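Missing here: one protein chain of the complex. Every other protein chain is in place.
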Amino acid sequence: MLKVAVVGASGYTGVELIRLLIGHPEVEITCVTSRQHEGLPISRAFPSLTGFCELVCESLDVDAIAAKSELVFTALPHKSAMDVIPGFLAAGCKVVDLSADYRLKDQAVYEHWYQEHSSPELLAEAIYGLPELFRSEIAGARLIANPGCYPTSVALGLAPLLKYDLVDPSTLVIDSKSGTSGAGRGAKQGSLYCEVNEGFKAYGVASHRHTPEIEQTLTVLSGSPVLVNFTPHLLPINRGILSTMYATLRGEENTAELIGLYQSFYGKEKFVRVMPSGELPNVAYVRGTNFCDIGVVSDERTGRVIVVSVIDNLVKGAAGQAVQNMNLICGVKEQLGLGIVPLFP
Amino acid sequence: MLKVAVVGASGYTGVELIRLLIGHPEVEITCVTSRQHEGLPISRAFPSLTGFCELVCESLDVDAIAAKSELVFTALPHKSAMDVIPGFLAAGCKVVDLSADYRLKDQAVYEHWYQEHSSPELLAEAIYGLPELFRSEIAGARLIANPGCYPTSVALGLAPLLKYDLVDPSTLVIDSKSGTSGAGRGAKQGSLYCEVNEGFKAYGVASHRHTPEIEQTLTVLSGSPVLVNFTPHLLPINRGILSTMYATLRGEENTAELIGLYQSFYGKEKFVRVMPSGELPNVAYVRGTNFCDIGVVSDERTGRVIVVSVIDNLVKGAAGQAVQNMNLICGVKEQLGLGIVPLFP
Amino acid sequence: MLKVAVVGASGYTGVELIRLLIGHPEVEITCVTSRQHEGLPISRAFPSLTGFCELVCESLDVDAIAAKSELVFTALPHKSAMDVIPGFLAAGCKVVDLSADYRLKDQAVYEHWYQEHSSPELLAEAIYGLPELFRSEIAGARLIANPGCYPTSVALGLAPLLKYDLVDPSTLVIDSKSGTSGAGRGAKQGSLYCEVNEGFKAYGVASHRHTPEIEQTLTVLSGSPVLVNFTPHLLPINRGILSTMYATLRGEENTAELIGLYQSFYGKEKFVRVMPSGELPNVAYVRGTNFCDIGVVSDERTGRVIVVSVIDNLVKGAAGQAVQNMNLICGVKEQLGLGIVPLFP
Partner (left out) sequence: MLKVAVVGASGYTGVELIRLLIGHPEVEITCVTSRQHEGLPISRAFPSLTGFCELVCESLDVDAIAAKSELVFTALPHKSAMDVIPGFLAAGCKVVDLSADYRLKDQAVYEHWYQEHSSPELLAEAIYGLPELFRSEIAGARLIANPGCYPTSVALGLAPLLKYDLVDPSTLVIDSKSGTSGAGRGAKQGSLYCEVNEGFKAYGVASHRHTPEIEQTLTVLSGSPVLVNFTPHLLPINRGILSTMYATLRGEENTAELIGLYQSFYGKEKFVRVMPSGELPNVAYVRGTNFCDIGVVSDERTGRVIVVSVIDNLVKGAAGQAVQNMNLICGVKEQLGLGIVPLFP
């Protein structure tokens, strides 16, 4: 059994990690930490866990955690993550970091969008953990930068277009919509039920921090620098991201041809489902799972392709992908613990 | 592997049965039927199932189904169920019926609240499948009447009070609230999004068909005839039933004493979680699972006990309990396939 | 034009007061206060108000407010209200207080359920502002204790039964469900979107502070002491309260007879709509309005009457009733500014 710790267990990503790890046949959770709930059972913070996990929340003591864990998931806010991760690595743990701290390869870009980086020497080593695109790099890593939720939905949706050079990257427009769990469990007025319910808004227009992460991945896929418009919106649902993406085709592929290319690109992938012609994905059909469902339409009137991708932001967009990365770097079968049937309705 | 069929697969109960059976290690689904989707893959009706179940929906041919199935789940409307179940039994199948057709022991009561019964000779044989209360009768059955959703939440919530004779049954008031999936997938104006969302109403006041089913079980538990007020309400959520129940205590037990009695009553049960003093259940914490969470409060001012029970109406209130019954009558470990961690949020 | 101030304008009750007062033909809002938004236009806190109200939020300076206002609405938390109301009265303002501070006539009861009272000498003078039941007392008042949201739905629903002595008050059970705006605009984890959405729970069982307020009114209506069970629940909707109430009839009135009694009791009231036989109210049908819709059913099997009442908790349960009280104590036509058609869907 693989001994793992969940550091920062009292957020929505934390509870989702615990849910997935409980169902994982090769994992033992050895430790959960929470400043807010220190000394209380994690099932007090999340009564859903009653009977499944009665661990008591600990404080964030790197040595104590490292002593009983082979792998640590850090589900902390950015900045908090980079303050403790070097310690876990030094103590011999593998780390899957769900914060943004090691996702951007270029320290200057990180510091422009976030803040000063306290361990830039690790940026080169950290591997961006999007297995469908970078599986070979992931296998040997000891530090995984688990991708952001929006960037995951975008990268998987656009990868075939960019890898096959089917579109002009300068025409990319990305319009994304996320469920409210993406805003976290912190008590903020903007996340209150009555503020979100029956509402809908864009936010962070032309300024959201996931923009450089998206551009970094698209640049790798494309082979040349990509700048995009990325507009996130807040959806009145708990879980799910849907990204609608537009680009001008270089050629005249029709919908069936594009779907065929997507199917061949993702043919062997367990967690990507390319929709047949005439069908489009819905966040409701991936709820609670590690799937990314993708629909593709060619608009012959305008010469653009429209791609719609959906994920569960807490699973493929966070905890599920983190478990997938754990499996890869620990030599466990990649799908283990993730073979969940979506909950519908 | 146990070969099972899902008859009536295109409703919400049907898809939930399929979800649970896919995750069951000892089951093979051999057949799904749907009049509406005959000839189409069930994953067309429910894209969530893509990659998990590619069975094509068949018509309801009793002989063809029986030829390849040991056990049949009938997830049909009442009346339709009793038209085919005798055939399945005659062909040697075991049946777990999710309709109301065999729940009421008294033919006259059934016919008063529903319609003429076409196979009353089976009423005596059918076993009411509430394992926590009637496990010993269930084991040897070949026909299980799977309980209604509301009656399950009520019976589990009140059983200790009635078995221990703690309350005056004539004072019972039952106020229940159900998520909208309980109304089924049929296209009715009253189930439209805009009719339900941001709304809340009572319905079937003093006339809901689950009333006699509730009273039958409470009468068995109490040992003498019980009449109740049962008021269902429609909640703007997908899943979940919460029942708030009131009765006058015969004695003066306080909250801690009542919780203690509930804990001893349900001590060994895997699917009942009695909340500690000061905590109350929430439908959100049992989502997607077979749990019934129960909270109990004694009001010393009025001499009443208030019990709050929650279930997921599609799981413990339908498909999950059906799988639990299947396990029992097929000699499989009772919890198999049902060890699901709740999805929160 | 009547000059009025809204003290505590940045909560949901505050914005609702402003919405109603903007539409009131005889009112001019002279001042809004907010500690949180002091110095900012109220339309920054509530962009919905843009173009309707560009007042800048002031600090709570009693003299400054009193100098420009004839009537003050205090939409403050309890305790904060009683700290400033004596000053407004001393300065010659009329006050409609939306807190709980002057609702309970018995200081000891108030102090048992809340905290020490700082101006108990005003308790005798304050009038409980439920116009349909206490209109004659309200007319001459200078201090109105505006009723709580739950108590309003309950008192209007039960008044005919108690005034006509149709039920045994000791059998009263009150099961209420409120939309989330009732929890206010404060940033609390329990009010977050993901905590409330797709959830449902009871809270404050046998301990909610509206219990003594309900009992006080029912005692007045009944003429003898009444104790009740009152159980509130949190609904995943923005607005609306539905109370389901149960009591044992002294006689054998059927549904039609009870509805007839309700219609005669409320015959001339503009804001109470008694549903015809066979129909039940829905919170969706009173959205944004000052209505209380009431449905009544007699259950001849159990001898109980079931009453279902609905209001919009922010209107008839708070701001709308406050405006109705303002109209009464200022000699304006009672319905002025409140003739709003419900917003459906």
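We call the chains A, B and C, going by the order they appear; numbering starts again at 1 in every chain.
Keep this in mind: a residue touches a chain if its C-beta (ideal position, glycine included) is under 8 Å from a C-beta of that chain, and two chains touch if they have at least 3 such contacts.
Computed from a predicted structure; not experimentally measured.
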| item | value |
| --- | --- |
| Among C:37, C:94 or C:239, residue touching the chain not depicted | C:239 |
| Given A:281, A:317 or A:337, the one touching the chain that is not displayed | A:281 |
| Among A:219, A:244 or A:263, the residue in touch with the chain that has been omitted | A:244 |
| Selected residue (touches chain absent from view) among C:173, C:284 or C:322 | C:284 |
| Residues from chain C at the interface with the omitted partner, ascending | 12, 15, 19, 22-23, 46-52, 181, 198, 238-239, 273, 275, 279, 281-282, 284-288, 293, 340-345 |
| Residues from chain A at the interface with the omitted partner, ascending | 171, 173, 175, 177, 194-195, 197-203, 205-206, 227-229, 231, 233, 235-240, 242, 244, 246, 280-284, 287, 295, 297-299, 301-302, 304, 306, 308, 310, 345 |
| Residues belonging to chain B that touch the chain removed from view | 12, 180-181, 185, 187-189, 191-198, 236-238 |
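The rule is short, and it goes like this: only the chains that are shown with their structure count from here on.
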| item | value |
| --- | --- |
| Centre distance in Å when chain A and chain B are each reduced to the mean of their C-alpha atoms | 36 |
| Chain centre separation in whole Å, for chain C relative to chain B (CA means) | 38 |
| Cα-centroid distance, chain A relative to chain C, in whole angstrom | 45 |
| Residues of chain C touching at least two other chains | 194-195, 197-198, 236-238 |
